[in-house]
Structure formats: C-alpha cells, structure tokens
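Here it is: the structure, laid out below.
Note that this complex is displayed minus one protein chain, with the remaining chains in position.
The chains carry the letters A and B, assigned in the order they are written, with residues numbered from 1 in each.
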Amino acid sequence: MNWYGRSLAGGCLAAIAGLALLSAPAQAQTYPTRNITMIVPFAAGGPTDVIARIVTGHMAQTLGQTIIIENVVGAGGTTATTRAARAANDGYTLITGHMGTHAASVPLYPKLAYHPEKDFEPVGLLAGTPILILARKDLPPKDLKEFIAYVKANETKVNAAHAGVGSVSNVSCELLNSVLGVKPIGVPFNGTGPAMNALVAGQVDYMCDQIVNAVPQINGGTIKAYAVATAERNPSLPDVPTTTEAGLPAFQAQAWNAIFAPKGTPPDVVAKLNAAVIKALDDEAVRKRLLELGSVIPASADRTPAALGTLVKNEIAKWTPVLKPVN
Amino acid sequence: MGDIFSNLSLGFGVVFQFVQWTPAFLGGTSIPIPVNILLCLIGALVGTLVGVLPGIGTIATVAMLLPITFGLPPVGALIMLAGIYYGAQYGGSTTSILVNIPGEAGSVVTALDGFQMAKQGRAGPALAIAAIGSFFAGCVATVLIAILGAPLTKLALAFGPAEYFSLMVLGLIFAVVLAKGSVLKAIAMIVLGLLLSMVGSDIETGASRMAFNIPELADGLGFATLAMGLFGFAEIIRNLDAGGESDRQLVQQKVSGLMPTARDLRDSAPAVGRGTVLGSILGILPGGGAVIASFAAYTLEKKISKTPQKFGRGAIQGVAAPESANNAAAQTSFIPLLTLGIPPNAVMALMVGAMTIHGIVPGPQVMQKQPDLVWGMIASMWVGNLMLLVINLPLVGIWVRLLRVPYRLMFPSIVIFCSIGIYSVNNAPTDVIIAGVFGLVGYWLIKHDFEPAPLLLGMVLGPLMEENLRRALLISRGDWSVFLTRPLSAVLMAIAAGLLVLTVLPTLRKKRDEVFVESEN
C-alpha cells in the first residue's frame, strides 16, 4: 500500500468503531427518538433561515434531540416544499415555510406539485415580519398620501424594484399596486441586496421590503419609509406610521414564517412539536433575538396548529386575486 | 491619516485580543489565549481543507461552514468567517492547479496555466506563487479599504444596470482572449455557455425556460455542477483513454522544485502588481465585478506579454495575475458591505446572515456604530491572508505529493469527492446526474478541440448580462442609447470594442501567434 492508503488506514478503524455505535437499533420509545430534519427552503443566513435557527435551537432543548437544518434552495422555495410534502409523515422531517411557499405559490405556480393545505399539517407560527413601503431618499413625496398621489400621477414614469418573481418584496408590491390601482414598471433584481443597492443609489423609485434589511438604511438616511403595513407600529421604527394611520388601510402585509409537517403526521407528534414552538416563543432569549430582527411574535391565540391552518387559508384567498401565474 | 492609524490600531487591538483562560487543572494559573487569532487560523485552515475538496466551491464552503460560527460572539464569528472565506478561495485554487477542477468562476482562469504547470512538474511553484500573490494582493487591498473605503463606495453606487451590462460585454471579450486555439470555436463556446445560462426561470416574468419541468433545473444549471462535469469528470474520462495515461505518468515523474525560482519571482512580480490593481478596482463593484477580476487580469497579462503563446501552456504569470486579482477583489468586495451595509455577492449575503443571527444588521452606519466590528474585520483580513501564507506554504509539499498517488486510485477518489461535493451543496441527486452528463459533453468537446473555459465564463456572464440589459432597458423605457450616453458605460464599451479589434484583427490577417497556425494545419 502506498502512503495514501496508509494515512487513511488509521482513520479507517476509528470510523468503523464510530459507525458501529451509530447503528444501534432505534427503540420504539416516545417521539422523538432520533434527530429531526428541518428543511429550510432558503439559503443559510436568509431571514427565514435565521428565524428557523433561532426557534429550532430552543425547540431542540425541549425535545431532547438535535434538529438538523437542511437548506434546500430553488424556485422560490417550492423545490424544498415539494420535497417536504413527499417526506415520511413520521415527524422526523419538518419544514419552515413562509408566506411565499405556503400561500403566494398557489396562484403563482399553477403546476405546483403540492398544495399548502392538502399536503401539510400546520404545526405552529413562528414569527411575522412586517412589510415597509420604501422609496429612494430624494423621491419628492413627503408622506404616504403624497406618495399615493405621486405614483398615480406618474404611473408610466415610476420604477418599482423587487427582489425577483415570487419573492416577498415582489408579491407585496403587487398587492400595493393593486390596492393603488396602478401598474408601474417593475424592475427585477436578484435578491434583496441588489434591489436595496439600486434604491440607495437612486436607480429605482420605490419598493416594498421586509423590515429586517431596511431598518439600518432608514436610520442612516439613505432611503425613506412611508409606512409599515401592519396594524401596529414597529418598536424598531417608532416614527414610521402604519398604513392605516397614513391613509391606506387596505394595504396590510406581513411575511410570516411557520413550521409545517407532511400531511398525516400523528396528532400527538404535532401537539408535541407545537408545545415546543410555544415554549420557544415564550423564552426570553428567543424573544429578544426575534424582536431585534423587527419580527412580530404571534399572540397566544395565533400559536395553535388550527390558527396556522386558518392563516394559510386566508392568505391563499388574499393573494390569489392579486398575483397572476408566472407561466 | 491619523484617523486611519487609530482605526487600524483599534482593529488590530480587536484581533489580537487575549482572553484569560483559567483551566482547573492548572490550579488557578491563567493563560492568555489570543481567541480571535485562533478563530481566524481555524477558519482559514478549515476553509482551505473544505475548499480543496473538488466539487465544493467558495460559496458552498462558506454556506456549509456558516452554522459552526453561530455559537461564537459576533466579532469572533465574523473573523472566523473571513478566515473561512479566504481559506476556501485559496483551497479552490489548489484544486484547480492540481487536478484541473475549478470550484468557482475565478479559478477557471487559474486552472488554465496552473494545471499545465502541474503537468510539467511545477505544481509547487504554481501553488506557492498563488499564495504569495494572494498575500501581496491581500495586504494592498487591506490598506486600500482602510484608506479609501468610504470614497470608493461612490463607485459602487455609480454603477447602474447599463454600466454592468457594458462591463459584462467587456467580460465576454476577455473570455475570447482566454482561448488558445481557434477564435471562432472559442466564440461558439461562449455563446453555448450563454445559452446554457438561460436555462431556469426568467428574472422578469418567472417563466420557466428550457427546464423541461425538471424541478432541479427550475433555478438553472449550477456553476459548480457544470464546472465539475466539464472539467472534473471530463478530465478523468479523457485520462482513462490510452493517450491520457502516458500524460499522467509524465506528471508523476517530473515533480521538480517546490518553491518558485528567482526567475519565477521576477517574472511574476509585475503580474502580481497589475493583478492587484485590477482586482481591487473590480472588486468594489457589487454586481459581479469580482467575477471578472481574474480573467481581466489574465487577459491583460496575455495581451501585454512578449510571449503570449506561452499562456495556456504553463506561464507562471497566468497563475500569479488572476490569483492576485481574485484575492484583491475578494477583499475589496467587503467595501460595499462595510460602508453601505449591502451585501454585494452571495458570500457577503451569507456574512450578513451571520451578522443578523448575532443581532447586528449592517447598514450605512455600521462603521460608526460598530467600529470594533468593522475595523476588527478589516484587520482580520490581513491576518487571514497571513494565516493562509503560513498554512499553505508548508502544505505545498503535501499537495504536490498527492499527485504521486497512482492515478488508478486517484480517479475513483476524485469521482467520489466530486459526487459528494455536488450532492451536498443542495442535497440534490439530480445535480450529480447533471454533472455526469456534462462530463460526457466535456469529453466530446475535448475530442473536438473545443475549450471548456470560455463556455464556463459565458455561463457566468450570461445571466449578469441579460438581467442588466433588461433592467437598463426597463428603466430607460426601451432606449438602447443609454449604453453610450452614460459616460462610464460608454468608456467600458469603447474598451470592449478596442479589445475586440485587437483580438480579431490578427486572426483575420492570419498572423495570429503560432498557436492558431498549429490548430489550422
């Protein structure tokens, strides 16, 4: 044997010993008896991934098992969601879905290989992320009322940026435009970063985006925010009015993240997972980190699986008339 | 100037922070531990080791290792990530040089001459000059960020869609210059690459293009997947041919000298300098400037060289220039993140993710609000580059010895590493099959004397070019003149046109270097 084989031979024995330990047969104990895989349909480090990691980190302590995050990117998260829909419904494969994968995808992709309601058991809502109406810093209107008038008057001149078809910024901007009754030119970018860059540089006029990325830019004065599309003002931006206060109550949008299990997952497993989610959301450290992200933590009544099921139903009904199929 | 020194000293203070460690077994004696230096070292080491695995490019390495930094304090996590990033990049170059498998666009160019050098038994000097060039570029870029970071930001904001489109056109011309054989075939390969890059969903409408309802194609063909197939698998299949085997044995017999000779250093010094300058400038542009840094540097070297025919056949400048440019660009691409708070590329987006998970959301004020973080990171870049030099120069010997593994054992190992690598990037078995298919395509291309490098570059530039063209036209409402009326764009277009004339004229006159003549007879 050459040195290559020799150098590996040492590790070889150790590996075999390690594997023997691993293959100890799983006992029929109460769930969970082994690692749980959490599919995150977006890249590591993205808003959904960050929320999923914060919450599952605490859930793993409650459940006494490691939760492995598996980031599967592609097609606005639908690739991963399809995979989760087809996974074994034993509670060992879960998915952190969001507004896009479990609501907006229904009207956007008529050929979707899954249905958010028919193929998933709702487990629990994790957090909501408010949507802001943002504009380049030198856009003439000073408040939302002026902005509405400006966009209506300059419908053919304004450019709205978004982070790609099916992204949160895209679908929420579609909602805003349909509420305003305008059809401006939408300039697509590859993700929130480049879209924000264009807005800061003044190459586009306005966009809708999640609060996470926008707060430091607003505070730094490189862009401005007209309103936040939630019922209440957000603690991280106390000076930005809600859409209701500013005169556009019809525009309400929040990007939410929630855990789902494949259809047919046993009710006791779902209940156990839901309890772990609720426990995590009540944890001081988890709450602090979610609030730092500008997230809205769901109230007790909104944390049950049934409440999540209703949310999904309502969201599908809300987005269907606004979004047109991409194909 | 005084500001810069105080800022840099703040940064180095953060990096050289000592934490008192009082282990119980020492009975109360505390040992000072330079935690951040250690994190940087570990990051660079792990990054190198993962980046060197064929099939795993820089972005994949950083994405893969990102979660291990989540448990650390923010500054430490970012310093470690920076180490991982440089390590991954250097590891990727190592794979390109040793086995001709580039993991990202930047290393495609390194593979051209680096692998030829390895074939000539000069893998050691190639690896060493890559490390030395990267270190030099890293030092210059670190100083540049510290001094000019804020004003350079304006450049990033001055580049709109029209400018990026023109820059990508320039990039395509660079890709033509890369070719060592027929220009016509090189252009055909670029266009094939552009065509392949169209697979996936359309940016503006989301419509699925040429994806044949295969879910894994919905977001297009991955660069790493294609590179693995066209370079990695195709190279293996070709080597298994009878002719390739003698080629391999040649590699194993001729290993000479691990370190570059004085002549090598003299030859590559100006290339390193020019590569650093080009890379530093291009790296600042968030929309894909760093992508073309390495081949801009290569093109420049080939064009001004007195012996352009040596390029693609083991010219040391062909390794030194792109590697320096690549590293300088990697460094200066932090500028938009540190001054604007906007991630300019996928790796930086991951960094932002790492920051948000620690509760820091970077913005335009990050320099004022978290000076220790920003300057700590800038200082750690320099330290990270130093680590790479410290880690990699001794490793050169080991890497070169790896080439002595009999090919009959080496090739199945590469197949396995590539397969696992491709699979683990997205946990998608289909990606592995796609790479296999492109392995066969690559084999066919080699047999027909088509070069895969221009194809890959076309593949990288395609989306950037199309998207920016469409954005520019949307914003200008269909007015094509924007590319010539905006000054920066016009300058880039003029350079592209000039370069095109310089490249095509000689072939039209049938006076192109002997390389072309060779392929014609």
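The criterion applied here is as follows: a contact is a pair of C-beta atoms (placed from the backbone, for glycine too) under 8 Å apart; a residue touches a chain by one contact, two chains touch by 3 or more.
In this text, contacts and distances are computed from a predicted model.
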Name under which UniProt lists the unshown chain, selected from "CotJC", "Cytochrome c oxidase subunit 1", "Xanthine dehydrogenase family protein subunit M" or "Tripartite tricarboxylate transporter TctB family protein": "Tripartite tricarboxylate transporter TctB family protein"
Among B:154, B:209 or B:266, residue touching the chain not depicted: B:209
Residue of B:194, B:278 or B:357 touching the missing chain in the full complex: B:194
Sites on subunit A contacted by the missing partner chain, in the whole complex: 1, 4-5, 8-9, 11-12, 14-16, 18-19, 22-23, 26, 34, 37, 68-70, 88, 90
Residues from subunit B at the interface with the omitted partner, ascending: 50, 64-65, 67-68, 182, 184-185, 187-188, 191-192, 194-195, 198, 202, 204-205, 207, 209-210, 212, 233, 236-243, 245-246, 406-409, 411-413, 415-417, 419-420, 423-424, 427, 429-430, 432-433, 435-436, 439-440, 443-444, 447-450, 462, 466, 469-470, 473-474, 477-478, 520-521
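Quick note on the criterion: only the chains that are shown with their structure count from here on.
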Centroid distance [mean C-alpha coordinates] between subunit B and subunit A, Å: 31
Residues of subunit A defined as touching subunit B within the complex: 2-5, 43-47, 49-50, 53-54, 69-75, 78-79, 82, 108, 111, 113, 159, 164-166, 185-191, 193-194, 196-198, 200-201, 203-204, 212-213, 215-217, 219-222, 289, 292-293, 326-327
Subunit B to subunit A touching residues, read off their complex: 63, 66-67, 70, 156-158, 160-161, 201-208, 213, 215-216, 218-219, 286-287, 336, 340-344, 346, 348-354, 356-357, 359, 361-366, 401-402, 404-406, 409, 426-428, 463, 467, 470-471, 474-475, 477
